[in-house]
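One protein chain omitted, others in place.
Note that the chains take the letters A and B in the order they are written out, and that residue 1 is the start of every chain.
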Amino acid sequence: MMQTKKKRNSNSALRGFFRNAKAVVGFSIFSLFVIIGIFAPLLAPYDPQSTNFAPSLGPSVAHFFGTTNTGQDIFSQFIWGTQTSLIVGVGSSLISTLIGFIIGVYAGYKGGTVDGILNTIMNVFLVMPGLALLILIESYLKSSTPLINGVIIAVTGWAWGARVFRSVAMSITNRDFIVAARLSGAKTWRIMFVEILPNMTSQIASNLIYACLGAILAESSLAYLGFESISSNSWGTILFWAQNGGAMLSGSWWWFVPPGIAIALVGTSLALMNFGIDQITNPRLRIHKKRKISKKNPALEPSGGM
Amino acid sequence: MSDRQPILELDHLSVGYQTSAGIVNAVNDVNLTIYKEEIVGLIGESGSGKSTMAYAIMRLLKGDALITNGTIRVMGKDVYAMNLKELRAFRWAQMAMVFQSAMSALNPVMTVQTQMVDTILAHKKGMTRLQAIERANQLLDIVRIDRKAMQSYPHELSGGMRQRVVIAIAIALNPGFVIMDEPTTALDVVVQRSILDQIKEIQKQEKFAVLFISHDFSLVAEMASRVAIMYAGRIIEMTPSQTLQLGERHHPYTEGLLRAIPHLSADNITIEGIPGSPPNLVNLPRGCAFHPRCPVAVDVCKDQRPKAIPSGNGHVECHLFEGEQEVQHG
Partner (left out) sequence: MRYFLNKLGFLLLTIWAALTLNFALPRLMPGNPALNMLAKFQGKMPPQALKAFELQFGFSNQPWPIQYINYLGSMLTGHFGFSYTYYPVHVSTIIAQSLPWTLGLLGISYLVSVVLGTVLGIFIAWRRGGVTDSITPIVSMTFQAIPQFWLAVVFVYFLAFSNNIFPMSHSYGNTEVPGLNWPFIRSVVYHGFLPFLVVFLTSVSGWIIGMRNNMMMTLGEDYVVFAEAKGVSPRRLIFNYAARNAILPQVTSMAIALTTIIGGQILIEQVFSYQGIGFQLTNAVTSEDYPLIQGMFLIVAVFGVVINFLVDILYGRLDPRIRRRGATS
């Protein structure tokens, strides 16, 4: 009975999501990139590392995005880069959300000294300039890969989600069903994942979205700064080689324009999807379409990107 | 009654909200007159349109709300015929309002003094700041708060003190008419009592008319001389408050409300609620809006809306009273 009820709720939530035009547009754009990523081996016309072509060619039918100064096909690099960037984005956001959930919910649920300590650690991670910390770690790692970077980004960036999860956990810890579960002797991890988790699905979804965007931006920043091994292939590494291969001096704008637009498109699609989630969680937005007094939306919070 | 000067006159007032389902009236064809120095109670369940009516009188409706029919006159002046400048001068000088929650009615980042002086100076252009501060101090004396509270921020005051500050602001310009929208709901019983006593005292002193809104029957009966009972946007009964006791004949809804008051005098406390829940304004029942919950409804209630029937010193909107009217008139 409970099960079917829950299912019905999530079904109607999904329907609400897809009834929202912004969310549908966002979902479509994101899906397009996911499909490109999955079918990269089929879609990429050439080996992205192969230097068989004439250098610095402009966009043409043979090379949609032209070639690099060493004669590599940029379109193939872009297709493979899509796969890498999405794996890093999605993977990193899953890891950081999991860490953030465990620490945030544990702190909020336990309260007292445990909460005091965890909350302080959280705040330290929140004020520590993220990119500088990543750069410091990179300096000892020596040419890491996008995947390693994804993990590091997650390990240093979990505090954003933890802060939200903590406050939600604090607000529901004293509700009857949680108290009942605790009194019946349920283990803490069980309460956290079985009782508390279903009550913060929208916050989790929202956090997955922003962590994904943050990870894609952070990874491309690190790659652009040249902290990834030469053999890696992501949107960021394309920008790095464009910068170091003199794309500027040779006028090869087609080299550095596509990855940036791709990142911006993925970012916009994620923000649009978050609008859809907001509509579900915040019924006020649904009824009074005209008024648009929206809850503070993290998408709209000022941040310059990484 | 007619020799007294009317302060508030609502004439066939309807207030609606624009929704996706069209305009929904939260206040529906209301007639109400309040006379000089009189306290009239307005009672109803939440969602019955009490607050919407109050905001409409003050011309403070926001967003999708609008007057769909009728007029509102305060001290003989049509509130909606004024331009914004006239309204700004008129409002508060002639009619004021005590909001439901004093905490949220006071600006959290301004001292009590600034907020009081703001009010006074907005209307008394010729006054100096010092004079305004002196007036604010007098007002604090009237509501019996230490003058030291002037320099406090709202969060530094207790709930009762905050509500007193709000009352002081409301009477700052000696208005002839004050709306009190559940002025004590947020407070505990003891504080509630002392504030009510104070309101009565100040009202006697300053001689303003009051529309006292509440969902607490016993409280309204005590404060007001006449009570209006609101259901689904209509005033379904208007009656002198001394008639409000068990045994007197009233609208079935009013009787239901009376039975819902706990009677502590008896050996055992008996409370009876009204079965069912307030109707959805978007989809009001045909006929009398109360009929689905009415224990004595008859067939005519289901498809004919009852007219206002004079009864005692007020009126009742109920089919069951129709026969009596004929008897009364001959």
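FYI, a residue touches a chain if its C-beta (ideal position, glycine included) is under 8 Å from a C-beta of that chain, and two chains touch if they have at least 3 such contacts.
Small disclaimer: the values here were computed from a predicted structure and weren't measured.
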Absent-chain contact - pick from B:Q18, B:N31, B:N69 or B:S101: B:S101
Residue touching the undisplayed chain, where the options are B:S14, B:T33, B:T119 or B:Q163: B:T119
Touching residue (missing chain; options A:G16, A:P55, A:G71 or A:G267): A:G267
Contact residue for the chain not shown (choose from B:L32, B:A65 or B:I169): B:I169
Chain not shown: contacting residue from B:L8, B:M58 or B:A149: B:M58
Interface residues of subunit B (partner: the chain not displayed): 58, 60, 62, 88-89, 91-93, 96-97, 99-101, 104-110, 115, 118-119, 122-123, 153, 155-156, 166, 169, 172
Touch list for subunit A against the chain that is not drawn: 120, 123-124, 126-133, 135-142, 213, 217, 220-221, 224-227, 239, 242-243, 247-249, 251, 253, 256-257, 259-260, 263-268, 270-272, 292-294, 296-297, 299-306
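Here is the rule we use: only the chains that are shown with their structure count from here on.
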Centre-of-Cα separation between subunit B and subunit A, whole angstrom: 52
